[in-house]
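Take this structure first; my questions come after.
Note that this complex is displayed minus one protein chain, with the remaining chains in position.
Naming follows writing order (A and B), and every chain is counted from residue 1.
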Amino acid sequence: MADKKIIDAKKYSELSKIELSTQEMEILNEQFPDILEYFDLLSQADTSENIDTQTLSNVFRDDIPADSIADKILDVVPEKKDRFVKGPRMM
Amino acid sequence: MSLLSSKFEEIKEKNKSINAYITFSDLLENNPGGKLSGKTIAIKDTISTAGLRTTCASKMLENYVPPFDAHVVSLVKKQGATILGKANCDEFAMGSSTEHSAFGATHNPHDHERVPGGSSGGSAAAVAGNLADIALGSDTGGSIRCPASFCGIVGLKPTYGLVSRYGLVAYGNSLEQIGPMAKNVYDCALLLECISDYDRRDATCVNGKNINYTESLNDDISGLKIAVPREFFGNGTDPEVEKSVKNTIDKLASEGAIVEEINIESIKYSLAAYYIIAMSEASSNLARFDGLRYGLHSGKSKDWNELFSNNRKSGFGFEVKRRIMLGTFALSSGYFDEYYIKAQKVRSLITNDFKKIFSKFDAIIGPTMPTLPFKLGEKLTDPLSMYMSDVDTVSANLAGIPSISIPCGYSDKLPIGIQIMSSHFNEKTILNIGNKIEQIRGFDIE
Partner (left out) sequence: MSNDYEGVKIGLEIHCQLTALNTKMFCNCSSDYRGNSPNTLLCTVCTGLPGSLPVLNKRALEAAIKIGLALNCKISSNSNFFRKNYFYPDSPKNYQITQYDKAGGIAIANNGHVETNLGGVRITRIQMEEDPGKLQYEGSITTSSNTLIDYNRAGISLVEIVTEPDIVSPKHAREFLNTIQSIVETIGECDSKLDGSMRADANVSISDGRRVEVKNITSFKEVERALNFEITRQKTIQAASKMETRHWDDVRRVTVTLRVKEGEEGYRYFPDPDLPPMVISDDYVDELRKSLPELPEMRLKRFTEEIKLSEEIARIIIRNKIVADYFEETLSYDFNPKLLSGWIATDIMGYLNRNNIEFADLPIKAKTLAFLSKSVSDSKVNDSTAKAILLKSLSSGTDIEDLLKSELADSVSSDDLPDIIEKVISDNPKALEDAKNDPQAIHFLIGQVMKATRGRANHSKVKELIEKQLN
């Protein structure tokens, strides 16, 4: 059997912007190879034939403005300043 | 009105031992007129309800109150149903047991030490435990059918595009549908009728395909050609489950259905294809949860990068984190072709295979779940074994075809479900066959 695949948990935690504890990273690093090994089953499938299963296309809407519900949206915003959504510093 | 409110207190009390609900409605609205008038309904907590907390069973949305109703919610309100509350589920619909909830696990009403199935476990337990007449769930890889099977009720996953997803918090958006759950096929069909109205706000919703699903329930099933794939009775299938399902199929044959065993080669790839696609989509769908516009905001941090990472670390449960990471991996350069693209190709293969089958057969039948409801905690340490329980249900999501789970038997008082699938927009056939099974199976649901 080929080498078990390793996923660099740290790299993907950075890409998905989820901070992980050391313990969590350890668990994931342990579990991922088995899961990926199972996913590798797909390599056995013969998908050489080009099959198109697309059904729906050209779904549009008209260019007509609707009333804004901005105030309702702002109601659920956790941190605001005046009417701005307040975020942390950039750098 | 007072009858309803005293019943409501009873329900809240009973809920304590089952934990089917996360949030109860403040105000019970009893609109007269409409097809669902007089019926109480539980709504899965991944479906947005205006003014009523919608948590997705996550700390991330613990205090989130949506400013809008999902399309299906406005439809059930219009039809006069009384919304009792929001049903527990696996966090962000990711799971098969409703144990991955930030609000505690739901217990199977048939055996409190067992799981109700997932991810719509709260919806199923509410109906099975008489805490609601009907319920709405969502099904991405079996999340309606699995709990329906484990709780001994009826659950239907509609054809992809029949029911609007507007307002459903997305997990695997090319796979999922909101669907009805009820004690019997008639109520299930009625609820489906009410929620399948076209919605222009969902670009994947197909116009003009919904019909009156209650009309043809009692049609004769003799002459219907039913395919039974051997792959659905694979190694992990509990012999009791197999016996009960095959028994039921025999009964259908004696009612005039023409049954034939077949092979669907590509089914063996369905679980891997499903998880890769679902996790990839999830990793993107859940990126929006950063705490800026709604949801958990954990306080000050050095910069936006740290704030996002912190909020998401605190807000998401471990299963969600695991799936997001795997999905991020499957989409990233170097792996994209091998995983995501390959999975989509396999998906086309499976869809095409189903198309070929339905050119010859009216329905495909097999078990909904390979096992009886397992014990709480039993599969928590091995995620892969949890994923494996979806082996019979995911192919319907990959192909977008409709599928229903009907209670067909018991083993040691634990429910067994039989699954019926048909071609796109052919809910009529699966409801028809389901209805017949209800009549011939030899027992009633309390």
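The rule is short, and it goes like this: a residue touches a chain if its C-beta (ideal position, glycine included) is under 8 Å from a C-beta of that chain, and two chains touch if they have at least 3 such contacts.
Predicted model only: the values in this text are computed from it and were never measured.
Of the listed residues B:L28, B:I211, B:A287 or B:I445, the one in contact with the hidden chain in the full complex is B:A287.
The omitted chain makes contact with just one of the residues B:L75, B:C89, B:A170 or B:V346: B:A170. Only one of the listed residues, B:P66, B:G85 or B:P180, touches the absent chain: B:P66.
In the complete complex, the residue from B:K35, B:R200 or B:K225 that touches the missing chain is B:R200.
One chain is missing from the display, and on subunit B it is touched by residues 47-48, 54, 56, 61, 64, 66-68, 70, 165-170, 173-174, 200-204, 280-281, 283-284, 287-290, 292-294, 304-305, 308, 328, 331-334, 336, 340-341. Where subunit A meets the chain that is not shown, the touching residues are 15, 17, 54, 56-66, 68-70, 73-74, 76, 81-91.
Please note the rule applied: only the chains that are shown with their structure count from here on.
As a whole-number value, the distance joining the C-alpha centres of subunit A and subunit B reads 21 Å. Partner subunit A is touched in their complex by these residues of subunit B: 64-68, 161, 200, 203-204, 206, 266, 268-269, 271-273, 275-276, 283, 287, 290-295, 297, 300-310, 312-313, 316, 318, 321-322, 324-326, 328-330, 332, 338-339, 342-343, 345-349, 351-352, 383-384, 387, 424. Within the complex formed with subunit B, the residues of subunit A that make contact are 7, 9, 12-13, 15-20, 24, 28, 31-32, 34-35, 38-39, 41-47, 49, 51-53, 55-56, 59, 61, 69, 72-73, 75-79, 85, 87-91.
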